[in-house]
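Left out: one protein chain. Kept in place: all the others.
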Amino acid sequence: MIKVGIVGGTGYTGVELLRILAVHPEVSVSCITSRSEAGMPVAEMYPNLRGHYDLAFSEPDVNVLGACDLVFFATPHGVAMRMVPELMSAGVRVVDLSADFRLKDLDVWANWYGMAHESPEWAEKAVYGLPEVVRDEIRTAQLVANPGCYPTAVQLGFLPLLEQGLVDPKRLIADAKSGASGAGRQGKIGMLHGEIGESFKAYGASGHRHLPEIRQGLCGAAGGDVGVTFVPHLIPMIRGIEATLYAELRNPADFDRLQALFEQRFDDEPFVDVMPFGSHPETRSVRGANQCRMALHRQEQSNIVIVSSVIDNLVKGAAGQAIQNMNIMFGLKETMGLEAPALLP
Amino acid sequence: MIKVGIVGGTGYTGVELLRILAVHPEVSVSCITSRSEAGMPVAEMYPNLRGHYDLAFSEPDVNVLGACDLVFFATPHGVAMRMVPELMSAGVRVVDLSADFRLKDLDVWANWYGMAHESPEWAEKAVYGLPEVVRDEIRTAQLVANPGCYPTAVQLGFLPLLEQGLVDPKRLIADAKSGASGAGRQGKIGMLHGEIGESFKAYGASGHRHLPEIRQGLCGAAGGDVGVTFVPHLIPMIRGIEATLYAELRNPADFDRLQALFEQRFDDEPFVDVMPFGSHPETRSVRGANQCRMALHRQEQSNIVIVSSVIDNLVKGAAGQAIQNMNIMFGLKETMGLEAPALLP
Amino acid sequence: MIKVGIVGGTGYTGVELLRILAVHPEVSVSCITSRSEAGMPVAEMYPNLRGHYDLAFSEPDVNVLGACDLVFFATPHGVAMRMVPELMSAGVRVVDLSADFRLKDLDVWANWYGMAHESPEWAEKAVYGLPEVVRDEIRTAQLVANPGCYPTAVQLGFLPLLEQGLVDPKRLIADAKSGASGAGRQGKIGMLHGEIGESFKAYGASGHRHLPEIRQGLCGAAGGDVGVTFVPHLIPMIRGIEATLYAELRNPADFDRLQALFEQRFDDEPFVDVMPFGSHPETRSVRGANQCRMALHRQEQSNIVIVSSVIDNLVKGAAGQAIQNMNIMFGLKETMGLEAPALLP
Partner (left out) sequence: MIKVGIVGGTGYTGVELLRILAVHPEVSVSCITSRSEAGMPVAEMYPNLRGHYDLAFSEPDVNVLGACDLVFFATPHGVAMRMVPELMSAGVRVVDLSADFRLKDLDVWANWYGMAHESPEWAEKAVYGLPEVVRDEIRTAQLVANPGCYPTAVQLGFLPLLEQGLVDPKRLIADAKSGASGAGRQGKIGMLHGEIGESFKAYGASGHRHLPEIRQGLCGAAGGDVGVTFVPHLIPMIRGIEATLYAELRNPADFDRLQALFEQRFDDEPFVDVMPFGSHPETRSVRGANQCRMALHRQEQSNIVIVSSVIDNLVKGAAGQAIQNMNIMFGLKETMGLEAPALLP
């Protein structure tokens, strides 16, 4: 059994880790921390976990965390970078669901997150945990930076196009939409049901923190610089991201082989599903499941490739991918604990 | 492995059976029928099942069904009663999720369902499958009538009060509310998102088909006649039932022992959770899970017991309870395949 | 033109007053106050008002308010009772949408609102502004206590039954459900979309502040003491209240005349609509409109009268009723500014 600790368990990614791990056959959650709620049973805050956990939230304690095999950070940015070095020294492995170790350029990081990075050494060593790109490095990584939700949906959809050099890398557009759980569980007026129910809007259209993460990943796939425009939107629902991606095909004749290319690229991937050409993936088809589904489209006589890509932002976009990374790191079957179909309807 | 067939698999209870059974370790689904969609792969209609089933819907065929160990009926009323006798003769066991075998008084049945019952013999023999009441009979039953969604939530909440004779059985009120999936998956204008989104209403307030089923169950618990008023309402969401129950305590002094009574009554029940006195169960705490959660309330100086009871109408109110019944019938661990926590948020 | 001031304009009842008054032909809004947002243009906080108001929120100033013909309080409880006496002295008329002047028994008020009442004199003089009950007193009132949202829906539905003494006044049950806007616009975690979307629950089931207000009103209608159980619930939508009311008819033969009784009772009421017997009023049928719609039901051989009553909690349950009261107080046509049909779908 892998002994797991969770730092910052009161948010939506924390409860989602607990939900999935509750039925993972090789994991035992030994501690879950929260400064603000220390002492409260997790099942009192999250009644879906009644009968599944006897744990209570505890103050973060490096000795306790240091005795774990793996620690997940489900914290706001700025927390993991301060605690990780000590855990690394203790030989603990870490999957950080926050943004602290995702960017390699720490000036860019400092600029978007408004503080200096405090662990440049580990920022360099961290493996950006998108298994579909760097599975082998994840196996042996001590520190995995779990990708953001939007970056997961956007990167997976663009990957085959950029890796093959089929599209103009300077003209990428990602129009993405997310349910409200992506904003976390803080008492902000702007996230009240009364404010966002029955309404839709763009946000962060002049620049969002996931933009540099997306750009970094796409540059890697393209093997060079890219130009990408990324606009997120808020959907009046709880879970799910849909990203509609637009790229300009260099040679329109390539349209004929795109579907096969995508299918081959993800053929061995347990958590990426390429649907038939012209399909419309629904976010509900991945609700609660560690899946990315995508489909390709073309409009008549156009050289624009359209990719629609969906994930559950809390699963393949956060906790599920973190557990997928854990499975890889510990040599377990990659799909362990992640087999259940999505909840539909 | 139990070889399972499903009759009428295109509706929401059909897909829910498939979703849960996809990860049930002792079940193999060998056929799923649909007259209207014969030939269509189930994963094409329900993309959450892509990668989980290779099955296609087929025409119902008694020979094929007759080779199953267990057949679930997820059909509209009137179908199972015509097919069940032949399956019984073939020695197949059946869990009928429709209303065909729930009522013992067939005049009442005929009155509410608008047709004569065609299998009175099996209506008499059928076991009404509420495990919390008749677990032992379910073990050996050949035909189990799976309870309705509202009746499950309402009966479980009233049970301890009526069994102990603590309340006036003539003055029971059940004000129940359900998400839209309870109405099934037919193309009715009244169930369009544009019609029921952002709105709330009572329906069937002058009489609903679940009223006689509720009355029958409550009479059994009370050991005599009851008077119950039942008003269902439609919530603008997909899954979940909340029933607020009102009963008049004969002796207000009994209030002090109600919480203990409820806890004892359900202490050994894996799927009924009595929350602390004064809690407010949320439907999301059981979303996708085979759970009933309930809590008791009293208003100052009142002798009215208030019980709030929640289930997922498609799980403990339909497919989950059916699989619970199957587990009991086949001597499996009752919770097998039903362990995953609810999807929250 | 009536010169109107609004105290506490940043909440949902504040913006709703502005929305309706924007097209009221006899009103000019001269000031709207908010301590926290002083200086911010109202149209910046509420973009639906862009082009309709040049006003900005201002610090509350008794001199400015004292120059108004009418002041609406759209504040949390505890504010109006401190400011009203001075405004009364200045000869200003007030409609208080908060709870400060609704209860006549100030011990009960203190008990439920957790503070001593600071204006007992005006609490006594205030008219409880349910026009369908005390229209004539409203005409000349200087201070009107605008009814709560639940109390409006519940009282209107029970009124004819209690006024005529047709039901047992000791056995009244009001099972009420509200959209999320009823909880106001504060950054509480419990009201996030991620918390209440796609879920349903009771709340305040052991006692809610609207219970004493409801009881006071029903006692008035019954001409004596009543026993009422009131359980509110939270619907995953923004606007609307539905109350399902249960009362025991003393003489079942009276069922035959109930529909006529209700129709006569509200025949001259512009904002109460008695639908045909057996109808199911939808909250969307009153969305944005100053209407209460209701309908009667009976279940077979039962002596329980069922009334389903719907309002928009922000309109007939708050701002609309306040403007209706204003129209009455100033001798205007009672429906002025309140004529537009509900927004459906």
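Think of it as A, B and C in the order they're written, each chain with its own count starting at 1.
Please note the rule applied: a contact is a pair of C-beta atoms (placed from the backbone, for glycine too) under 8 Å apart; a residue touches a chain by one contact, two chains touch by 3 or more.
Treat the numbers as computed from the prediction; the structure is a model and nothing was measured.
Listed residues A:Asp61, A:Glu86 or A:Glu198: the one in touch with the omitted chain is A:Glu198.
In the complete complex, the residue from C:Glu86, C:Asp107 or C:Glu339 that touches the missing chain is C:Glu339. Within the set B:Ala180, B:Leu258, B:Met294 or B:Val307, the residue that contacts the chain not displayed is B:Ala180.
Seen from chain B, the chain kept out of the figure touches residues 12, 180-181, 183, 185-189, 191-198, 236-238.
Within the complete assembly, residues 171, 173, 175, 177, 179, 194-195, 197-203, 205-207, 211, 227, 229-231, 233, 235-240, 242, 244, 246, 248, 278, 280-284, 287, 297-300, 302, 304, 306, 308, 310, 345 of chain A touch the chain that is not shown.
Counting over the whole complex, chain C has residues 12, 15, 18-19, 22-23, 46-52, 181, 185, 197-198, 238-239, 273, 275, 281-282, 284-289, 293, 314, 339-345 touching the chain that is not drawn.
Definition applied: only the chains that are shown with their structure count from here on.
Taken over every residue number at the interface, the positions common to chain A and chain C amount to over half, indicating a same-residue contact. Ranked by how close its C-alpha mean sits to the mean of all protein C-alpha atoms, the top chain is B. For this pair, chain B with chain C, the centres built from the Cα atoms lie 38 Å apart. Once the centre of each chain is set as its mean CA position, chain A and chain B turn out to be 36 Å apart. Centroids of chain A and chain C (each the mean of its C-alpha atoms) stand 45 Å apart. Touching two or more other chains at once are residues 12, 181, 185, 197-198, 238 of chain A.
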